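A single protein chain has been omitted from the complex, and every remaining protein chain is retained in its original position.
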Amino acid sequence: MQLGQHLPILQVVIPLLSAPLCLLLRNGRLAWMFTLAVSWLVLAGAVWLLLQVLAHGTVSYALGTWPAPWGIEYHLDHVSAFVLLIVSGISAVVLPFAGKSVAREIPADRVSLFYTLYLLCLTGLLGIVITGDAFNLFVFLEISALSSYALISQGRDRRALTASYHYLILGTIGATFILIGVGLLYMMTGTLNMQDLAARLPAVTDTRTVRTAFAFLVVGISLKLALFPLHLWLPNAYTYAPSVVTAFLAATATKVGVYVLLRFVFTIFGAAFAFQAMSLGPILLVLALLAIFNASTVAIFQDNLKRMLAYSSVAQIGYMVLGISFASLTGLTAGILHLFNHALMKGALFLALGAVFYQLGTVQLTQLRGLGRRMPWTMAAIVIGGLSLVGVPLTVGFISKWYLILAALESGWWPVAVLVLLGSLLAMVYIGRLVETAYFHAPPEDDREVREAPLSMLLPIWTLILANLYFGIDTSLTVGVARQAAALLLGVSP
Amino acid sequence: MATVLGLYNYWIAIFLMMTGFYVVIAHGNLVKKIVGLNIFQVAVFILYISMGKVRGGSAPILAEGVTSYSNPLPHVLILTAIVVGVATTALGLALVIRINEAYGTVEEDDIHSQDEPE
Partner (left out) sequence: MSPVFTMLLALTVPLVAVPLVVAARRRPNLRESVTLIAATLLFGLVVSLAPQVMDGARPAVILAEPFPGLPLALALEPLGLLFALIASFLWLITSVYSIGYMRGHKEQHQTRFYAYFAIALAAVMGVAFAGNMLTLFVFYEVLTLSTYPLVTHAGTDQARRAGRVYLGLLLGTSIVFLLLAIAWTWLLAGTTDFTPGGILSGTAPAATLGLLLTLYVFGVGKAALMPFHRWLPAAMVAPTPVSALLHAVAVVKAGVFTILKVSVYLFGSGLMITLVASQWLQYVAAATILLASLVAMRQDNLKARLAYSTISQLGYVVLGALLANAAGIVGSAMHIATHAFGKITLFFCAGVILVATHKTEISQMRGLGRRMPITMMAFLIASLSIIGLPPAGGTWSKWYLAIGTLEAGQLALLAVLMISSLLNIAYLLPIPLHAFFSAPSGDNVPGGTYEAPLFSLAAIIITTLGCLVLFFYPGPLYQLASQIGR
């Protein structure tokens, strides 16, 4: 037996088993280092799996050697391997940053608990991506969700508690909807394996039960990925969560939500059913555009920067869903590409805000006056990340946007292309506000000595920023994989 | 009429689901919301369990002379879901306790009014 053969399951088992071990390490610093090691191990596995998928196509693993569809199957294709890389990659970058940040934001006696939760959350996210079983997906969804509720509630502000509570209520409703959907599907087909479901569903698509299942699933998943107008849990949760949690969840959790949407809509139900029989396209299109404009506009008026970026996340999810709503090869490529690209930019931006919070103890816009000179590296990172968000050339944001407008033009919906571009102008406004405050205002009067963030924070931030630039120029990996993934989902050749 | 009555298990599930949903939305008390959430989840559990039942089927234990069994899989699945539900409830209640410590109340309106001035 080779170890590589078991890698799909190890991706989940390693962080899962590490979580209780981490709990045993009462020392916060040890717990951090342990988590870091686990996360890097997982990243190495994810890279290996992606290469494996790129070289040999789909990787399948039968849990406990029970063959599918009876046993649970772990199924890795281009889509899941790519998202797996995003999740584990972001985690691997966020954790070095976490060391200092968590030590400051979380009471010392709770640090090892914090990392236990973090590992559980990671387990859940990885599990969602890797599993090929619809019910197993629900279980992982809840593992990640429950741990992220707990993680969010660790914020220092008491509003973190209410934010977490509301997220719990809405998240549970969403998960229950998904459970109903999965149940109805099982009722019609007698299977939970995704491939098997996909094979059996076409025979029964014309029933009301399947259509109901579809509706429940789409609504439930939309709640999880914070699609407008089901995004209400997100801004508060991201605002009051500890910096590290915000950065990690913003870059991964909603992405995984989008992945689940892709999986159900394209792999299980099939594009033909979803977009022709259920006319999902126009619905998603309108909601995505509303998300882009509504959330971007709200973001402009936020004084708390974390909240501003949280609304911006809602808008960016709009871009991803917009790409999906075209149901074309280019559109889907754009959507999947933006999963990756947005993870890079939001990860970097939230980490940079974490560094600001570490030094200033606040992320209120007015407190950032004159910060451009006092924390030059952090602020420069925010500027570049912001430009990426706007979609300026040589950043990943530009690549995403290019494919999105190509997709819109290809479909003949040029007004949508114009709207996408107008939407990015809104991003320019809220990033511009931030830049003006940091660079054009004198520092506030009660001038404490504010210094640049420590190196252990700057390195992760700049790793992501440089990735923003690198993948904005060399897109052979990202576009290549995204395109193959899109082709796979649509069942066409790339 | 027969089909309407014949599907009574669905009606029960839907009724419970809507009741739970209503409680979650309408009540300002955080504990009651969680109660509502529980009812909502239980409705789905019932849906699952009832769908595993095969009319005339026996319990899924191999025995002489029995040819028709109820489907055990949904029951097993829902066992997992129940565990998840319990965990959610526990976490939710824990949060309510913390909220009560921080705000001195579990009424949503009071919490809002405390956070507003800031």
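Each chain gets a letter, A and B, in the order it is written, and its residues are counted from 1.
The rule is simple: contacts are C-beta pairs under 8 Å (C-beta built on N, C-alpha and C of every residue); 3 or more make two chains touch, one makes a residue touch a chain.
Note that the coordinates shown come from a computational prediction; the quantities given were computed from them, not determined experimentally.
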List the neighbours, among the chains on screen, of the chain that has been left out. A
Absent-chain contact - pick from A:13, A:418, A:459 or A:492: A:418
Only one of A:48, A:293, A:377 or A:402 touches the unshown chain, namely A:402
Of the residues listed, A:205, A:456 or A:475, which one is in contact with the missing chain? A:475
Out of A:220, A:391 or A:460, which residue would touch the omitted chain in the full complex? A:391
Residues on subunit A that touch the omitted chain in the whole complex? 387, 390-394, 399, 401-402, 405-406, 409-410, 414, 417-418, 421-422, 424-425, 428, 432, 436, 440, 472-476, 479
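As a working rule, only the chains that are shown with their structure count from here on.
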Flag every residue of subunit A that touches subunit B in the complex, lowest number first. 135, 138-139, 142, 146, 149-150, 153, 158-159, 161-162, 164-165, 168-169, 172-173, 175-176, 179-180, 183, 186-187, 192
For the complex, which residues does subunit B have touching subunit A? 21, 24, 30, 33, 37, 40-41, 44, 47-48, 51, 73-74, 77, 80-81, 84, 87-88, 91-92, 95-96, 98-99, 102-103, 111, 115
